[in-house]
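Accompanying notes for the structure given below.
One protein chain is absent from this view; the other protein chains keep their places.
Entry: chain A
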Amino acid sequence: MSEVSVPPTQVLENPDGTKTVVSYRVENGKKLRVTQKVREIKVTEKVNKSVASRKHWKKFGAEANSAPGPDYSTTQLGEELLLRLGTSWKKLEEEEEQKAKEAKGGEKLITCRTCGGNHYTMHCPFKDTLGDASAAAASSAAADPAVESEAAAGALETGSIIGGKYVPPSRRAGARDPSSNNNFDAYRDQRERDDAKTLKIMQLNENADENTLRYELLFPFGRIPKVVVVRNRETGRSRGIAYVTFETEEIAETALNFLNGRGFMNLILNADWSKPKVKE
């Protein structure tokens, strides 16, 4: 093997500041040429001398025997906070509260069985006029089984009692069976992330934290409700994966097309849906 002569490695300086390294090697009796294009970046970080020396101090007191790095029992990360500075912050906050209240009111916590209004059935102002009508409908339905389904549909709008009988929510028309596998929403936890709007971004630089992602990578995509960088629990170092939830599915899709294969902090990103989409 050694008789196959190998030319020395060549390093060429390119005009754009990059270097081309051409090296040769022998593998299985074949001579191979490897051409690499390299860009060298020097990152300088200025740290106060005394601060740097303090970083190497040994722990003492109650921490004398603890491992390096923050201890989860004493140090935890809090929830993301929004410090919105401005003279009108009070107004903004009030507006938001009002909106939240309205959204809650929109769901109608109380529904009248007689008229469907936002009050208790017993307080219904139309009790006298409408109350008899629904009772009559129910009784006529019981008398004539042919119109039962129709009456049931009518009763559904007014309440869950059909012909004086209670019908559990799962048996009502339009209800989904929670035991079947083809609907995921039935017992879904609201706090879980919405996979339809969430991307998984892989091959991130280790130094990229939530804020860097927000301000340097994701700023074109409007408000980002949630960015989570997956970290090692012990050391707190990023594992190069982040889950990003976007406002809408459309934005998430444009972001996916934009981010996948794009370079960010010297690494080429790999973006995908957080869970593979179910094919319809």
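Here is the rule we use: contacts are C-beta pairs under 8 Å (C-beta built on N, C-alpha and C of every residue); 3 or more make two chains touch, one makes a residue touch a chain; residues count from 1.
In this section, contacts and distances are computed from a predicted model.
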Name of the absent chain as recorded in UniProt (options "NADH dehydrogenase [ubiquinone] 1 alpha subcomplex subunit 13", "Eukaryotic translation initiation factor 3 subunit I", "Exosome complex component RRP46" or "Ribosomal RNA-processing protein 43"): "Eukaryotic translation initiation factor 3 subunit I"
Of A:5, A:28 or A:76, the one touching the omitted chain in the full complex: A:76
Touching residue (missing chain; options A:63, A:206 or A:249): A:63
Residue, one of A:30, A:46 or A:84, that touches the chain absent here: A:84
Residues of chain A (touch criterion as defined above) contacting the omitted chain: 48, 50-51, 54-55, 57-64, 66, 68-71, 73-87, 89-90, 210-211, 215, 236
